[in-house]
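A single protein chain has been removed from this complex, and every other one stays in its place.
The letters A, B, C and D name the chains in turn, as written, and every chain counts its residues from 1.
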Amino acid sequence: MTQIIWNGLFVGSFYALVALGYSMVYGIMKLLNFAHGDLYMLGAFIGFALLTSFSGFTATLSLVALLVVLLLSMVGTGLAGVAIERIAYRPLRSAPRLSLLITAVGASFALEYGMRIIAGPNPQVYPVRLGGSSVHVLGARIGVAQLVLIGVAIALMVTLNAMVMRSRQGRAMRAIALDPVAARLMGVDVNRVIAMAFFIGSALAGAAGVMAGSYYGSINFLMGFIIGLKAFTAAVIGGIGSFKGAMLGGVVLGLLESFGTHFLGGQWRDVFAFAFLILFLTVRPTGLLGERVTERV
Amino acid sequence: MSALLDVADLHLAFGGVKAVDGLSFQVHEAEIVSVIGPNGAGKTSAFNCITGFYRATSGAITIAGTDVTRLRPSAVAARGVSRTFQNVRLFGDLPVLDNVRAGTHLWLRQNVFDALLHTPRYRRTEQVATDEAHRWLDFVGLRADRTGPARALPYGEQRRVEIARALARHPKLLLLDEPAAGLNHNEKLELLELIRRIRDLGIAIVLIEHDMGLVMEVSQRVVVLNFGREIADGSPEAVRRDPAVIEAYLGSDDEPAAETGDHEPATATGDGERPTETRDGERVAETGDGEPSGEIDREAGADA
Amino acid sequence: MLEIDGIDVSYGGVQALHGMSLTVADGEVVALLGNNGAGKTSTLSAVSGLVRPAGGRIVFDGHDITRASPPEIVGLGLVHVPEGRRIFSTLTVQENLQMGGYLVRDPAETRRRIDRVYGLLPRLRERREQQGGTLSGGEQQMLAIGRAIVAGPRLLMLDEPSMGLAPLVVTAVMELIAEINEGGTSVLLVEQNAKAALKIATRGYVVENGRCVLDAPAAELADDSRVVEAYLGGV
Amino acid sequence: MTTTKTVQPPKPPAGGGGLGNAAKTVLRSRWIGPVGLFLGAIAPILIATPYAMNVMTSALIFVMLAVGLNIVVGQCGLLDLGYAAFFAVGAYTSGILATRLHWPLLATIPAVIVVTVLAGIVVGGPTLRLRSDYLAIVTLGFGEIIRVTANNLSITGGPEGIYGIPSLSVAGVDLSNSVVFYYVVLVIVAAAVLGANRLIRSRLGRAWRFIREDEDAAEAMGVHTYRVKMAAYIAGAVWGGLAGVLFGAQLSAISPASFTFLQSALVLMAVVLGGMGSTPGVVIGALFVTMLPEALRGLSDYRYFAFGALLIIVMVLRPQGLWPARTREPARTARRSATFDGEVRIR
Partner (left out) sequence: GCQGVFGGSDKSGSDGPITLGMAAPMSGSSSAIGPYMKNGAQLAIDEINAKGGVLGRKLKLNVQDDACDPKTASSAANKLVAAGVTMSIGGYCSSATLPTLSVFNKANIPMIIPAANSADLVSQHLPNVFLINGTGVQQAQSAVSWLTKQKATRVALVDDSTSYSTDITKRTKADITKAGGGMKTVLHESVNAGESDYSSNVHDIVSARPDFVYWTGYYQEGGLIIRQLRQAGYKGKIMVADGSVDGKLISVAGQSTAQGVYATMTETPDTMPGAGDWIASYKKKFGAEPGPYSPQSYDAVRVAAKAMKDAKSTDGKKIEAALMKIDGFPLFSGKLKFTADHTLTEGGFVILQVKGTKFTLADDLKN
């Protein structure tokens, strides 16, 4: 049982990391950014490229070097996210929301198949593998690498939360989501704040990509698709637009899947997770921590 | 004669805020009743309760003898109630005519097969809807283009369309929430005349308005709310002289410009007493801590 | 202080302003009157950078702001309370006011200004934790004005601030505007309620079809037969 | 559906872009349908390879899907990311009846309608009260549930799906020749497009748009928003299900691989790209989304990259879609009746 929980938590922390960026972008632009999962893929590949080009180091690769690669990949992915926003989303800011959704799908295709052109269709194997020893806690086998990764994920999320929530930027983001015109009248540079949200959200996805690459070992150009859907699901469970909700949602989804697999078998896992989601939403229509919007008439 | 609308001891609370607190009043057929009161007195909230958008915490609302307290808005509308909103709520991207056709939704008899097969009944009803839309747009005096999107109209025209839409419903009772807000002087005069013509059709009107000129001129009766409770109910003259009303709402004023439709701003009150400061402490309640208990109810009886 | 010189504004195919010109001097309260659709809101939007004029020039305090963005303009101390209030509906009253102080770097200063607003508009203090969108119409209007005060404007532009306010509150708001003005802030005021506006204004303009057709001291305007007939009622 | 409305920018004047005025009038008029049908009808005379027929038939089936989804998304404003579920329900229902019980394909249609209506109710029932993005994930979830279930049940043939579905035949006459089948599909889809368009232009259709524009105002006018949304959902489901029948007949084999999230996303793409709410728009959108990847086959490796890039470019150039819904009502429907008297009556 503890193993099941642990497995769920571990996967969930990846979902959370990706969902957080998803929720952030949603929170500010009401955009379901279908390209977000592909930024996770992009991050994994940037990390891969960095690691292979410094292959001299890889033999003696220290955790520090890996962290540097992680940070560089985050920056790279963040910039890519900003570029996508600039090219594909900004021109459509005042268009119907669904138009944006379609460009997001377009961006997703372009990223996936652009990467396929560059890196080929075959999976690539990460030059570094985190693995190694594990400890036993309450009957669960917990990898040291897993602990490190969860630690990094938590650190990233906490930093982000502090950056965004405490400062006026967080409020500005919510304000932009509610009324960009009014936000501009308050002196908010909407373009900059949105670019920042994309940078941070994409960087987090990129971090998750590098972490997944170095832990699981195999990356491919379509790896972002499923996790993108999961992140979307997690963000909704948590209450879309809510940062804490996204993190919580990620963990909850991880646990749901873990238990679903255990009790119903792998083939029914997604049915279980989605059925739960649907039932849950009919009871709590705005997710775990979603804003209760009391609408005035 | 029994009342067309009977609001009895209505309460509505949001968390600690008592938006409506024991409101009772009646409206009879073909009567024009104004509801006035300070900002935040609960006027709009009362409208929302009557029309089913908010579910009253307690109390009863009866329309022509039937209890509508727990009905969803469309069901209340089906009982002959029509309304406008404090902020114009048109179907912005739809043609003006379609906006008004919305009023015909409840009484136009047309089913899916009529639509699919374009039966004579389909043709007839569609023409009726169009004619009806024109009829009411003529009635409210809309000058602008009727085939373009409602969003493109100037504000004053949008207000007219909203009223036309409400009228096309063929209501027995029409609730107007600050219809004069944002209108200029001439438009207010036109509005005043329009309200009278509506009443002459036999429709009862409840009017929320801050423009005292308009209120005093057009109303048969004025209900004054403060802190969700009625503090006066009577003829315009009586209400205007009521010290409680002056204190809470009108201000110690020289003379409201009754016939101009423009309210006279109160002269500066020497002691700087503002309505916001006259609240009694008991009501300075905490808000925002809990969820509103007076749930916004848009699903009541949904799957009926 | 503010100089609008012959600006043109169009929306798609529709031209709303045709060579609009007006000035606001330091310490003035200038009222802008005009029928629906005359172009009052468009004028304010052009000044605050929400719409970009196709021609003409806008100068504020020696800076050409014709092509500046709203944040830059707010940064110069020119604050616009827009038509329809535009409260951030799910932010609380307090947070709405904090948004007003977005460009104020010093949190202590923001707090001070918010306290001042609460002093001026005590109803807002009572509602500080309520979501802005659930306020009554009048309360929202107060919040919109309060939010602008927190920004610390040197020139405040208000678009129909009395709309939806109870008579007593109209008085109060007008007093408040006068008070702000006394504190050294110039005011450009768009109002349907001409009577109230002209009472506190030093000067007024009448706008028709996208240009100013009349410019006079407030007292004169209030007596001008054309103004009386069109905006104050013919009696 | 929200109270905080952001300012809408001035919409570009709707119009066919560089079309000449005469052409524009034709395209804007009631002739657009017949003209489209005529073009569809002469297409095989111009190009009749089985490949072209196959692509065009697929495109037509996709048109039917897009028109159905347009009711839900474009008209009623409900974001549905799992529309393939209804497509699947239709395809499987008819496939199972046709292969296991050996019903002729046409005879399965009433059953398909019943089942899809039920599916619409089952999905819509608990979820239509949700706000749009929550609705999106729930529909996505239902889409996945349907697909995974089909993948794991034996009645649906598991991952292999159902194969050997007979082609359409009427009174024993086989209609499986690619050109004949194309015409059959053309007629059915044309009827479906016409039907959808007629629904859209009826009292019910107006109610859908009222909900899309402002749910509260619609309620206030007496529109029972829940029931009317349900009607949109059911209509969408039926259209999707019937498209599924044609799909099974065309491919002769169906499997869960055809009903993925990607499929739902593509249908949605057709609707949005074409111009939400506009019937000619979504038809064009559907043709675009199905034909473009085929047209790009020649690019081999760059195919989907180009597809993605083109999507972005098209959307950026035409944010309202290729053929946006018109916001102006045609004079034809705005006319008063000959006997209009202008007198107001309250019944």
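Convention: contacts are C-beta pairs under 8 Å (C-beta built on N, C-alpha and C of every residue); 3 or more make two chains touch, one makes a residue touch a chain.
Keep in mind that this is a model prediction, so the values were computed, not measured.
Within the full complex, the chain left out of the display is in contact with A, D. The hidden chain makes contact, of the residues A:222, A:275 or A:288, with A:222. Of the candidate positions A:52, A:122 or A:167, contact with the unshown chain belongs to A:122. Touch with the chain that is not drawn comes from one residue among A:3, A:94 or A:191, which is A:3. Annotation for chain A: contacts to the undisplayed chain at residues 3-4, 7-8, 10-11, 14, 113, 116, 120-123, 125, 129, 131, 134, 141, 143, 212, 216-218, 220, 222-223, 225-227, 257-258, 261-262, 265-267, 269-270.
Mapped onto chain D, the footprint of the missing chain covers residues 44-45, 48-55, 58, 151-152, 158-161, 163-164, 176-179, 247, 250-255, 257-258, 293-294, 297, 300-301, 303-304.
Note that only the chains that are shown with their structure count from here on.
Multi-chain contact residues of chain A (touching two or more other chains) are listed as 178-179, 181, 293-297. For chain C, residues that reach two or more other chains under the stated contact definition are 89, 131, 133-134. By the touch criterion given at the top, residues 5, 8, 125, 129, 195, 198-199, 201-207, 209-210, 213-226, 327-331, 333-337, 340, 342-344, 346-347 of chain D touch chain B in their complex. Of all residues in chain C, those touching chain A in their complex are 48-50, 69-71, 74-75, 79-80, 82, 86-91, 95, 98-100, 102-103, 131, 133-134, 147, 151.
Those residues of chain D whose C-beta lies close enough to touch chain A in the complex are 2-4, 6-9, 73, 79, 126-127, 129-131, 133-134, 136-138, 140-142, 144-145, 148-149, 151-152, 216, 261, 265, 268-269, 271-273, 276, 301-305, 307-312, 315-316, 319-321.
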